[in-house]
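Okay, structure first, notes after.
A single protein chain has been omitted from the complex, and every remaining protein chain is retained in its original position.
Up next, chain A:
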């Protein structure tokens, strides 16, 4: 692997006479205060070419973009696609800002005579390249800002005639925009940091922005010659609750469902930066695997410290040959465990049968107490009470009182009430099987595939209390403590509701009432017709029907009353 990369480097150096391309890729991970995490990818390709010569060797620079730039004489091109809104107050400042929707601003070369024509064609071509609806950019949403969008690259032309700016706030960003964007990268999405960019995770985020910036820059600090720089950036903010499942622990695998296995072989530099400014001694979160590289960078007016992972160094990947950096926050174990807790879910597969499982947790360390479980199940889920099982700690736990009122179709639901003794520090599971009914087509809701709701189970209990409860109801006490009446000092009344259930029922085809009636009646008519024929008709020898002349003659003969032919 290392020799392979060396060879490519040699080749790149050898061919560097006229066309020189250097590729750099980096990923910055910045944990945000709200528990979300911000990841910013940047890929930079430098292209040393001279358009005036007429030849263009595209090696690592994307050919489609190069052709567009040379055809329309584009000096600078900045395009971004954003989904979501950057919440500055919660997340701070982004590295590369972008507005929601699509934004395109272009500086043309001063050799262009018809800038509007070129702009129109350019937007259409870019619309094709990025699979976006940039063709909606026209004179109604294009402006020529006089002061705001000065060129970001080299060049001293500041005549705003050559600048065009347009924004499409309604543009939606999706996988179809990400795929052509990824194709413009030198390594594509096959190696390097771009392997992390999988759309199923990237679009499941609070903020997603991909951009492309093209401009001429100085080749080195002496600035004797200019090279063309193409920067592709992708910013994404993952939400703590939707992507992080509420746990404050982030890793590359959790964010992108991939890990890094190698740097892009064509890249001269491939680095991952993790912002550890708020975590100097590692007291806030723990970063693993550890890395010795630390760098201090001044960005956005602040000096930040970053842990650096150099992907060109094989040692970064360790024994497993993959890098999955993990940031784990040290959580404070101070949440109070509730004494009584209930959960409910539907088990089984298919649309014929199912099982309702109700779990009741008794988290008291040594006291057992009875609870009353009330289940109301709609009539179209037919419960089979002989399949009712109540188990605690793996053993059968027979309820001391069961009141069951079975349902009547279209009249009343099932009612099941049980008094169950919950052993201390245990989970009690109540399961009952049911069968799903097929309803009449008019009884379904307009969106039948959403499912039918089953109301929450109610668990009512007198939970033992740690402190003595106040049974005196006339004393002046706050409203929130006096809702449930208190009869005894050692326990208090509690009611716990479980989750409601969403159950799918088999559906008939709603477009077919007339067809079904016709077809079924046809089958009944087939039966009726066959039996009618056999019942009312008798067997007769078939005489062939005579010719036309004879038939006419027979008609006349019948009229005359003469015997037929």
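We take it that a residue touches a chain if its C-beta (ideal position, glycine included) is under 8 Å from a C-beta of that chain, and two chains touch if they have at least 3 such contacts; residues count from 1.
Simple rule for what comes next: contacts and distances are computed from a predicted model.
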Out of "Dynein regulatory complex subunit 3", "Mediator of RNA polymerase II transcription subunit 18", "Exostosin GT47 domain-containing protein" or "Phosphatidylinositol glycan anchor biosynthesis, class U", the chain not pictured bears the UniProt name "Phosphatidylinositol glycan anchor biosynthesis, class U"
Missing-chain contact among A:172, A:294 or A:351 belongs to A:351
Which of A:379, A:452 or A:493 contacts the chain that the document leaves out:
A:379
The one of A:410, A:450 or A:551 in touch with the missing chain is A:410
Against the hidden chain, chain A presents residues 349-353, 379, 382, 384-386, 402, 404-410, 414, 437-442, 506-509, 512-513, 516-517, 519-520, 523-524, 526-528, 530-531, 533-535, 537-544
